[in-house]
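Let me give you the structure first, and then I'll get to my questions.
What you see is the complex with one protein chain gone and the rest in place.
Labels run A and B following the written order; every chain starts at residue 1.
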Amino acid sequence: MPGLGTSFGRGGATTFVQDLPNADCILIEGSNFAECHPIAFRFVMQAKERGAKIIHVDPRFTRTSALADIYAPIRSGSDIVFLGALINWILQNERYFREYVVAYTSAPNLVREDFQDTEDLDGLFSGFADSGTYDTATWQFETIEVPRYDGNGSVRIPKRDETLEHPRCILNVLRRHFARYTPEMVEEACGTPRETFFQIANLLADNSGRERTTAFAYAVGWTQHTVGVQYIRTASILQLLLGNIGRPGGGIMALRGHANIQGATDIPTLYDTMPGYLPMPSALRDEQTLAAYLKSATKPTGWWANTPKYVVSLLKAYYGDNATAENDFAFDYLPQISGDHSTLPTQVAMKDGEIKGYFVIGMNPAASGFNAQLARAAMEHLEWMVNIDAYETETAAFWCREGVDPTTIATEVFFLPSCTIIEKEGTMVNTNRMLQWHDKAVHAPGDTKSDLYLIHQLGLRMKELYANSSDPKDLAIRHLTWDYPNEDEHELALGEPSARKVLQEINGYRVEPGKSGYECEQVTAFTELASDGSTASGGWIYSGVYPDKQTNRARNRTGDGYTSLDWGFAWPANRRMLYNRASADPDGKPWSERKAYISWDETKKKWVGPDVPDFPATKAPTEPAKHGASGMDAHSGADPFIMQVDGLGALFVTGALKDGPLPTHYEPIESVIENPLYGQQSNPTLREWDRDDNPYNGRHNPAYPYVLTTYRTTEHSGIMTRYVPWLAELQPALFAELDPELAVEKSIRNGDWVTISTALGEIEARALVSGRMRPLRIGKGANRHTVHQIGIPYNYGHLGFASGDSVGDLIPLALDPNVSIHEAKALTCTIRAGRRSSGLNAELSKPVPADQVTFYGASRAHGIDRGGD
Amino acid sequence: MAHGFFTDTTLCIGCKACEVACKQWNELPADGYEFTGDSYDNTGGLHGTTWRHVEFIESMPDAPGAPPTLNRWVMMSDVCKHCTHAGCLEACPTGAIIRNEFDDVFIQPDICNGCGYCVPSCPFGVVELIEHQVIQPRFASDGRTNDNALQTRGGVAGKCTLCYDRQKLGLVPACAKACPTESIQFGEIEELKERARKRVETLQERGVSASLYGVDEKTSVGDLNAFFLLTGPPSAYNLPERPVLPSTRQPAGYASAAVAALALALAGWTILRRGDT
Partner (left out) sequence: MNELRALSPDASGSGAASGNGVLAPLPDTYYNRPLLKKPHWEWEVISYLFLGGVMGGSGIIVALTDDRKDPDLARSARYLAFALAATCPLILIKHLGRPERFHHMLRVVKFRSAMSMGVWGLIAFSLPAGLGALGQASRDGLLPRWIASLAPRAITDLLSALFGAFIGGYTGVLLSSTAIPVWGIGKRHIPSFSVCSGVASACAANALILALSGGSERSMKKVERFEFVASIAELAILLHFERHAGTLGAPMFGGARGARLRRYTQIGGIAVPALLSLLPLHGRWKTALSSLLTLHGGYVLRETLIEGGKGSSEDPRAASRQPE
């Protein structure tokens, strides 16, 4: 998410899948599109039928590769080399879309003189401190002073060279940074043949520019790495240089991991954001009062200047009449984060006995998580656990799993059966950022309840328990607005809250003191939200979905075969393609007729096209930027990226990312080779745990010479599908895919049991020997050698009609520093024929020595790591 | 009006939505949980309770160092062919197997008595008897198992009905509805054939060796109302290169039997009536 967010302004797909048929070329990498998003893949097929070239880059030849025109193998974990080499090739051959780059990106900006690149510091940027974090002061732009637009003094803005010749302009910084990312390096580090690389480079270049566009599609194959965010950044830089962002048939299609993960990050289950991607107040920043928080969180220019309106409206939605201007709109009721409270550090803290209780809702860390052993051992230290799920998962059954004596576990476990999607109404938000309402189709059996009911009931009962409390901190519960009476008599009698009313509140309404939200008038757009407490909104990005009490736009179902603005509601403001101002040139005319999308209508004085303009509707293209003004006035009529402070696509990120302003190839924490580009082996800011229960295989460890990658199959997600007989029979067992050469070497025949092991232990699987897995030749000169990759699906656990070991039991925790996402795709292992003898290393379930315990399971930065020894 | 399927294997992504949609609509049970090791095909083939089956054929060049782009993975959704002259229909002695008003071959499950003669009579190896036992019970929404559907079907022959029940309501068959890439296309047969012929031309222009299987055929089975576009020889897809309608062998058979019987009768007459020593 931050990869896209820092580059363009919003952390979500920049386009929508229905636009893919307009692409002249589609690059699919870090994604197994056909297998994991088969319904959306039909649009790739439509593009193909119209003549588009489909390129698939992947460690395995998958069902996506089978339909692609070009398949390129790649060593898992080396995509930044590949993409960086494409950037290098584009720049060296001058194949970038120059007018777009000059006008719409930060390419002309000059970086500060004291900035030092990875070229200077052998893999590090300037500002790296012993703490394992970067001081980003040197990553800023050089500035010049210009007079304010209103004549009242001056303001500093980035210095620019629109001829792109200055050595410190960002374009040249890119040239220098990526100079060592050559086609030869691609062969050496990725194992991808040079010819294939050139084919792809030429296709991308030939299919970008005024007349043609190329789209990228990625998924967790890119994000589940310790440099995951930087993978996305590399792709973003590439697409900006090619001029494909915000254009039909272009963009970056981020394919989300499961059916409602977009919704789960919009109205978030993330610890560090509030609905609509507002930052969670932090005790580590100067944010202890509303004013301080707003100052810290609000950007002075660009659309985010509106932050206060969204924050205050959110607080009004939470606390209603109890949030007033006098009490800072109940800002004090919000908890403040004090570190990384994401799920994996929390799990580690749980193992150390620091977490008393655990709500596990629709999640299964005991089987689907990484270092799943640690997760299971952790649960034994809880005082209580509440499991809310539609299935009895391995998590719900952690206390009675094989090899464990339930009488030794003190955890009180509650299981609350919850509804599946058809047994309740509500919304799903898909990878197009589109909300679609689903109705309740059947009553759930027995005592099964919807998640909404369960959380609502929890709140009601807690309010009761705290009703007579005089402790100020309990006001945070007591003062919550919590009334969502169901419109349906029958549902009301059952106590089921109204999902409609919740969505109405998220949309927002005009506050009327004394009245509940559902009695007030709806707002029709987030432009109507105010920071004076006159409006409330539970999630500003969704404003517009319920513009009046009768209209639920998430229920619309009128399609037109393209943008279908009357089908569902996409945030923000029903825009399907983001940054679409960039589909027109600085004068507001489409770059070409063939790629027309949004353009300026001089007579109507507004932006027109098949989509909602991602731009102020009536702002003329020729309007100049007002230096020193706030909000959108600071941007000119030719600054398409309205969420960015400067309105431009960021080739260079000046501070929001913890591991660098530019993507750099680092090897995963478990790697088969030394980093061929730099002395710095792995991401210095990646988060790791140096504990006995989280052992790493290490770098270049001959005991674990094979690359291990994990993925899902079309047929399965997890427990949900393993209990469906029709799906279970399609992929009934855990399998490991390996290439024929490795199979011969290890005397493994197709279908045999094999055991795969890492420092954490062993799992067993059935061997699927296939030429689709190819050994790669990597390294250079005397070091050139063959590396084998082994692939194992992560869909399995011991319960269900289709069962098997969990590959998560092999994988230690290592996180990306920006979003705390785990490395799941580039690991190492070894393999042998035969069933597992022991299984998991029971020692690892024991508590670790005191000196390995950290504050609430905190991880530490990897630090400088030059190899040798 | 004849309706059927055109399955264009060049559009198949092997997602198996067709297999699942078919099982779900027809309330068929799972057939067992066996890992085959045959690429991603753990189903194996069509049988009494599997009426759509996705095949996976891997073909990788042998030469070491061959460009990875030459890897080839062909996928196809197999189904009953609904032949113009159907071996199963000819064989059926109870009249359970009929051609319905959509020109599709349909087994009436309340009439079939499980003689099993259709099973070896299908030149494509499609139809099979449904076993009596249920592998896994299906759960009704109130938690009770509900295998009545299977009990009424156990012991009789089963195969794709071309969703006769859905067609009667003007709906598209479940597999065609579920297929995300329209590899399975449903419609009026002549129209599908026209579309298919054009598609073959288009593919051949792109350098893809495509051919139709089951259209303009000269075999005794005739054209198939569920026909395919293939990019390789039929035997790779477990389809016969030359299918024969088995009942066409009968005249020769009866004739030979008659000749033998006559010859023996003559000999017997001589020996038994006249052969007194």
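Everything below uses one rule, namely that a contact is a pair of C-beta atoms (placed from the backbone, for glycine too) under 8 Å apart; a residue touches a chain by one contact, two chains touch by 3 or more.
All values reported here derive from a predicted model rather than from experimental measurement.
Checked against the hidden chain, the listed residues A:168, A:401, A:549 or A:594 yield one contact partner: A:594. Residue-wise, the contact with the chain that is not shown comes from B:114, picked out of B:32, B:114, B:187 or B:222.
In the full complex, the hidden chain is touched by subunit B at residues 36, 38, 41, 44-45, 47, 55, 57, 59-62, 66-67, 69-70, 72, 74, 87, 90-96, 111-117, 119-129, 154-157, 220, 232-244, 246-250, 252-261, 263-265, 267-269, 271-273, 275-277.
Criterion: only the chains that are shown with their structure count from here on.
Each chain gets a centre from the mean of its Cα atoms; for subunit A and subunit B, those two points are 44 Å apart. Of all the residues in subunit A, the ones that touch subunit B in their complex are 34-35, 38-39, 41-42, 45, 61, 63-67, 70-73, 193, 195-196, 442-443, 445-446, 713-715, 725-733, 735, 750-751, 766-768, 770-772, 774, 801-802.
Contacts from subunit B toward subunit A in the complex involve residues 11, 13-17, 19-20, 23-24, 29-37, 39-40, 42-43, 58, 60, 67-69, 71-75, 135-136, 138, 141-143, 180-182.
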